[in-house]
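Here the complex is missing a single protein chain, while all its other protein chains stay put.
Each chain gets a letter, A, B and C, in the order it is written, and its residues are counted from 1.
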Amino acid sequence: MENLNLSEKDLTVSRLGDTRIDSPLGLSTHYGDLIANYIEENASVTLLQDRDEIIRCVKNKKFLAAFVQAGPRKKIFFDPKHTTAAIVTCGGLSPGINNVIRASVMELYYRYGVKAIWGIQYGFRGFNPTHGLEPKKLTPEIVKGIHELGGSFLGSSRGPQDIGEIVDRLEQMKVDMLFAIGGDGTLHGAEAIHREVMKRNLKIAIVGVPKTIDNDIAYVEKTFGLETAFSVAAEAIRSAHTEAIGAPNGIGIVKVMGRYSGFIAANAALALNEVNFVLVPEVPFDLEGPKGLFPHLKKRLQDKGHAVIIIAEGAGQELLQSDVMQRDKSGNLKLKDVGLFLKQAIAAYFKSIQMDVNLKYIDPSYLVRAVAANAHDAIYCVQLAQNAVHAGMAGFTGVVVGRWNNQFTLVPLKLAISERKFLNPEDPLWLTVIEATGQPFKMINE
Amino acid sequence: MENLNLSEKDLTVSRLGDTRIDSPLGLSTHYGDLIANYIEENASVTLLQDRDEIIRCVKNKKFLAAFVQAGPRKKIFFDPKHTTAAIVTCGGLSPGINNVIRASVMELYYRYGVKAIWGIQYGFRGFNPTHGLEPKKLTPEIVKGIHELGGSFLGSSRGPQDIGEIVDRLEQMKVDMLFAIGGDGTLHGAEAIHREVMKRNLKIAIVGVPKTIDNDIAYVEKTFGLETAFSVAAEAIRSAHTEAIGAPNGIGIVKVMGRYSGFIAANAALALNEVNFVLVPEVPFDLEGPKGLFPHLKKRLQDKGHAVIIIAEGAGQELLQSDVMQRDKSGNLKLKDVGLFLKQAIAAYFKSIQMDVNLKYIDPSYLVRAVAANAHDAIYCVQLAQNAVHAGMAGFTGVVVGRWNNQFTLVPLKLAISERKFLNPEDPLWLTVIEATGQPFKMINE
Amino acid sequence: MENLNLSEKDLTVSRLGDTRIDSPLGLSTHYGDLIANYIEENASVTLLQDRDEIIRCVKNKKFLAAFVQAGPRKKIFFDPKHTTAAIVTCGGLSPGINNVIRASVMELYYRYGVKAIWGIQYGFRGFNPTHGLEPKKLTPEIVKGIHELGGSFLGSSRGPQDIGEIVDRLEQMKVDMLFAIGGDGTLHGAEAIHREVMKRNLKIAIVGVPKTIDNDIAYVEKTFGLETAFSVAAEAIRSAHTEAIGAPNGIGIVKVMGRYSGFIAANAALALNEVNFVLVPEVPFDLEGPKGLFPHLKKRLQDKGHAVIIIAEGAGQELLQSDVMQRDKSGNLKLKDVGLFLKQAIAAYFKSIQMDVNLKYIDPSYLVRAVAANAHDAIYCVQLAQNAVHAGMAGFTGVVVGRWNNQFTLVPLKLAISERKFLNPEDPLWLTVIEATGQPFKMINE
Partner (left out) sequence: MENLNLSEKDLTVSRLGDTRIDSPLGLSTHYGDLIANYIEENASVTLLQDRDEIIRCVKNKKFLAAFVQAGPRKKIFFDPKHTTAAIVTCGGLSPGINNVIRASVMELYYRYGVKAIWGIQYGFRGFNPTHGLEPKKLTPEIVKGIHELGGSFLGSSRGPQDIGEIVDRLEQMKVDMLFAIGGDGTLHGAEAIHREVMKRNLKIAIVGVPKTIDNDIAYVEKTFGLETAFSVAAEAIRSAHTEAIGAPNGIGIVKVMGRYSGFIAANAALALNEVNFVLVPEVPFDLEGPKGLFPHLKKRLQDKGHAVIIIAEGAGQELLQSDVMQRDKSGNLKLKDVGLFLKQAIAAYFKSIQMDVNLKYIDPSYLVRAVAANAHDAIYCVQLAQNAVHAGMAGFTGVVVGRWNNQFTLVPLKLAISERKFLNPEDPLWLTVIEATGQPFKMINE
C-alpha cells in the first residue's frame, strides 16, 4: 500500500548537473502579467491532505512528504540546438501512446527547438541491432495525425533486453534524453538504464511516462488510457445488461483487463451503473457457501429477474488454482481465464439447483485498449508529454512524470517501481462501488 | 439458393377476406397532389432485373415472378375501433427490435386508431399461461423512449411452444392480428400458427417481421440489425488491426456472428478495410497445405509484418470436426468455437515453423447485437413496422414483410422459410471482398 | 422527376474502342465454381419494377429501359502496365471521399497492376498550372490510412476551370483515365471534359463517382456520404428533443444541409423518431394562417408540452423572399438562412400570442459532412471505387458509376446531369415521414 509518510530520500529526484541554459519558452517569473511562470525549483506537492495529519507531522518535526512539482524550469540543462532525444514505447497497448509521442515531438521541436528526435521501433527491442529495426526520425510532419489513432506509431514489444546494449546504442546514437513510455516492466527497464547511465557517468536523462491500462503504478494517481479503457468497458456492460433483461433469468458477465488491480472494473461499473457484482483482484470472494457469490446471485435473479457481473481478469485467481478443473489436464486455457471459468461455474451452479438461466458472456479483450484515446486521456497525454519534456530538458533523470492531487509531479523511478498500486477496498472508490451496486463488502464464508 | 423464377403459387399471399372498410389514413389515389397514394392492389416488385432475362421470360409466356408490394391499402379488413393487436419478439436479440415495437404501436395507435395493443413477454413462451407472464398493454406513452435502447422491451426467448395453446390464447385474448418479430425459428412458428388459425377458420392476421442479425432469411434482401451489427464488428477490426501493427508479426483475429452465413463478416471487412482474410461458412478453406490459409498468412507477415483475419462463427466447421483436437476428450468448448480453434491452430503453426508472432484475439460476441439500432437500421425498422401494420390492417396473413430491390414486399411465410439465404460467393458482394482484401478465391488444396 | 421510360439513346454509354486485353483479375465465366464471373457485356438493370408495367412495355414493343450493369469485364481496353490514372475531388466535402480515393488506388494498383496514379490537388483547380499545385503520386503506402479520415486527402475546391486547359494538362500528364469524384457541378465539368476529349479524339476515359451529401444526382439511387450525414444529423435531433423536453414548452429546431432536396432531413427524422415537423424544399408550407405550421406547432405544445422541428437549408425559400425581413437592409445573413429565420419567426409568433416557449436552435452545419464515413458509406465507397476502376479499365467513358435497385450501374454523364433528383412527396419515403411524425401532408392555406 502506498505510504504517505515517505522519507526525503525516497522523494529526491536525480539531476544530471547544473542548469546553465536559459529556457527558450519565454515564460514569466511573477504573477499578474497573464503569462504563466516557470516552476520554482522547490515547488512541491504534499502527499498528505488531511489538515490534522499535516499539522501533527509539522509540529512533530517529521518530514512532510512531498513530490517535486513537474513543469518548465527557467534554467535548463540541455542546449536544444545540440540535443538529441529518443522515444520508446514498450509493453501492451494503451489508448494515448500516440498522443504522448506526438505531443513530445511537438514540444521538443517547436517549443524547445530540439530537432533531432528518434523513435525507437518495437520497444526496447528496437535498441538491439540484431533485430534490424532502424530508428525513425520523428518530425511534426510525420506525427501530426497520429493522435487520432489507437496503438503505438512506433510499435511496441514486451520482454527485457540487455541493458548494456541499450546504453551502448544510446551512446552511439548520441541520445541526450530518452523518454520511455511504459508500465511496470518498462519503468524497471528505465531504472536499470538510468543506473547503467549513471555508472558510465553519461549525461543522458531517462524520463518515464507511466502507461498501464491497469493503473497500477505506485505514487501515480492515474495512468493514461485508463479513462478510455473503462469508457469502452462500460459499453460492454450496457450490452451485458441489455442481454440480461432480454431473456428470462438473464445473467450478463463482462470480463475486463486488470491483472492485479480492479480499477477498470470498478470504474466501468460506476460509469454504467447496471452492475450488481464487481469482482476484482483486491477483494477475495467465495463462489459457494452461504456468503458466496452464488446465493447472492440467485437471490438477485429471484428478486429482479436479471443480473450483471463484471470481473477483472486477475480476480479470483485463488479459486482457479484450487478448482476441480485443475485436474483436467488439457484444460490449460480455461484454468487461467477467470471469465470463462466463472461462466462455466455459474452455469453448473444453476444447473445443480435446477434453475433455468440465460448466461451471456462478453470479453471485450483488446477492444478496451486498442482504441484511440478519448478526450480526457488525450488531454492528459499532452500534459504528461509536455511535463516529460520539461523534465528532460531541465536535466531531471531517473524520474517518471506522475500526478498527485491533480498536480503533475516528478517521481523517482525507484519509488514508482517499489511496489504496485492497488485499489484499496477501504478507499472511497470502492465504497462508491459497494453502494452503487448493493453488493456486500464481503462474499467470504469465514 | 434463392430461385428468381418462382411460380405464381409460390408468391401468392393469403388474405383473411374482403376488405370493406375505408382506410383512415387519408391518402390519395392519383399523382400530382403532393399526397402519397394508396398502394394499388396489383402493385408488384419483379424479382428479375436483367432486361434480356425479363424479355425472354415475357416473350416465352413464362410467369414473370414478382412479389406483392407492401404498403397502405385504400380498403382495409379490420375495423380499427374493434381491433386488437399483439406483438411478440422471439429468438436472439438484434438491434432494432424496440424500434419495430415502437413504430408498430405508433402506427396502430395514432394512424389507424387501434388502441388495444398487447405486448407478449419473452417470446412465444409468453403465450403459455404456465409461465405466468402477463401481456403488457402497449401505448405510445409506454413505448415512446424504447427506440433508443438495444434489446427487446418485451423480452425474448428461444425454443418452440405448443402451437395449439398459442392459438387458444390468441382466441382468448381476442387478438385480431399478431406481429411476430423474429428469425427463421420464429417464422416457422408463425407459419404454424397461421396454419392452425386457418384450420380453425379464425380471422387472425399473422404477420412476420424478419429479424436475424445473420441476414439469412430467404427472399428478404436484408434483415434489420445487420447494418448495426457489422458497424460494431468493424470497430473490432480497427482494434485488431491496431494490435496487429503494434507488435512484431502481429496477427489480429476477430470472430463475429454468422452461424450459417457470412454477411456480417463480409460487410465488416469492407466497412473497415484492413482485413486480409475473411472466413465465412459459405466458402470452405483449408488451413494447411500449399493452398491453405497458413502459407498465405505466413507470406502476408513476411511481406507486410502484420495481418488481420475475420471469421464468422459458422465458418470452417468441417475443420473442427475432423480436427486432432477432437481427440481431446475434455475440449468440448474449443471444438465448437471456431475462433478459439483458429487462434490455437495459428499459434501452433507458427510455433512449428519457429516464427515468432503476436496473436491477438477479439470476440465481440454480444456487443454486436445488444446495441441500439444505428440510424440506418432505425429507419429500416420504422419502414418495416409501418408496412407490417398496413399488411395486417388490410387482412394479409401468413406473410412476412420483406424487401427486394429497395421496395417493401409481402412474402408468403412459407416461401421465406423454404430455405436459408446464403452469401453467394459468386455474387458482387463477395467479389468486392476478394478484391478489397486480396485473398484468393480459393484456399483449398484440391 | 426521373423518367423510368428512357430511350435506348439516353442509356447508351460511350466506349473508347475495342477491348482486346485480357483482364488480369482472373475471374470466372460460369457459375458453380465459387468464383465470381465477369460481367457479361449486355448485363443490365431494368428501371421499372412493377410486373404489369414491365409486361405492358414488352408486349407493346416499347424499349424496356435498363442501365448497363457495372462490374469487371473479361476484356479490357487499357493495358495496365502502360496506363496512367488520375483522381480529382471537387465541391463540398462528403463523408467517404477518402474511402473512394483509397479503394480506387488499391484496385488499380493491386488488382489491375496500374502503378501510375496521380492525385490532383484541390479539385479541377489543381489542373491549372497557375496555382502551382503539383499532382501527388498515389500509392497504397500513401493512402493506406486515409479511409479513417473525413474530408478529402487531395483537397477540394469549387468553381469551374477552363476545360481546354484541363484537357491540355491531361494530355501532358499522359493520363489515360480520370476519376472525377463530385456532385452536380463536377459531373457537368466531367461531361465537358469528356466532350473535349472526344473532340480531340483522345483515348482518355472519364469516369464520375457521384458525391453529394444532398443525394440529388438523378438516376443514381444514393450518393455516398448521405448515410453518414443523416446519422450525424440524427444526433442533433436527439439533443434538440432533450432540450425540448427539458424546459416548459420547449421547442427544438435543427437545421440540416439540403439545398434542393430533403433527403438528409427526412432520413434523419426517421432515424431519430422524435421529430414532429420535417420541412424540406420539395414540400411548400405556410407559417401563418389556419393551416400553416404555427397553429400546428401551438397545438402540439398544448397537447404534449414540447416539439421538435427539422428543416433543410433549402426549405421555405419562398417564405424568405416574400418576408418582412427583406425590408431590413442590413439583414442579409438572416434572409438567406432559413433556420435562423424560422427560429426568429417562431419566437415572434409565440410572443404575439403571449405564450412562453423555450426555443433551442441547433445548426450542426459542417459537423454532418466533415466526419469520416460510417460503416455503411465505407462499404458503398469501396464498391463505387472498384466499379469505377472496372469501368475505366474496360474503356467506358463519359459515365458515372450509379446504383439502381441495389445494383451498380453505368449512367451516361449526360443523363445524370440532365436534371436534379428530388425527394418525391408521393414516394414511400415521404409517406413514412408523414406517418412517423404525424405532420399533415399539407401545411398550406389554399
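Everything below uses one rule, namely that a contact is a pair of C-beta atoms (placed from the backbone, for glycine too) under 8 Å apart; a residue touches a chain by one contact, two chains touch by 3 or more.
Fair warning: this is a prediction, and the values are worked out from it, not measured in the lab.
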Residue of C:271, C:362 or C:423 touching the missing chain in the full complex: C:362
Omitted-chain contact residue, chosen from C:319, C:371 or C:389: C:371
Residue among C:49, C:83, C:156 or C:273 touching the omitted chain: C:156
Omitted-chain contact residue, chosen from A:142, A:270, A:320 or A:347: A:270
Those residues of chain A which, in the complete complex, touch the missing chain: 25, 27-28, 31, 33-37, 42-46, 48-52, 54-55, 58-59, 64, 66, 69, 71-72, 99, 102-103, 106-107, 110-111, 147-148, 221, 227, 230-231, 234, 238, 267-268, 270-273, 283, 374-376, 378-379, 382-383, 386, 405-408, 425-428, 430-432, 434-436, 438, 441-442
Residues of chain C in contact with the chain not shown: 93, 122, 125, 149-152, 155-157, 235-236, 238-240, 242-243, 245-248, 252, 328-331, 333-334, 340, 360-367, 370-371
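Throughout what follows, only the chains that are shown with their structure count from here on.
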Chain whose average C-alpha position is farthest from chain C's own: A
Cα-centroid distance, chain A relative to chain C, in whole angstrom: 45
Per-residue overlap in chain C, given as positions that touch at least 2 other chains: 148
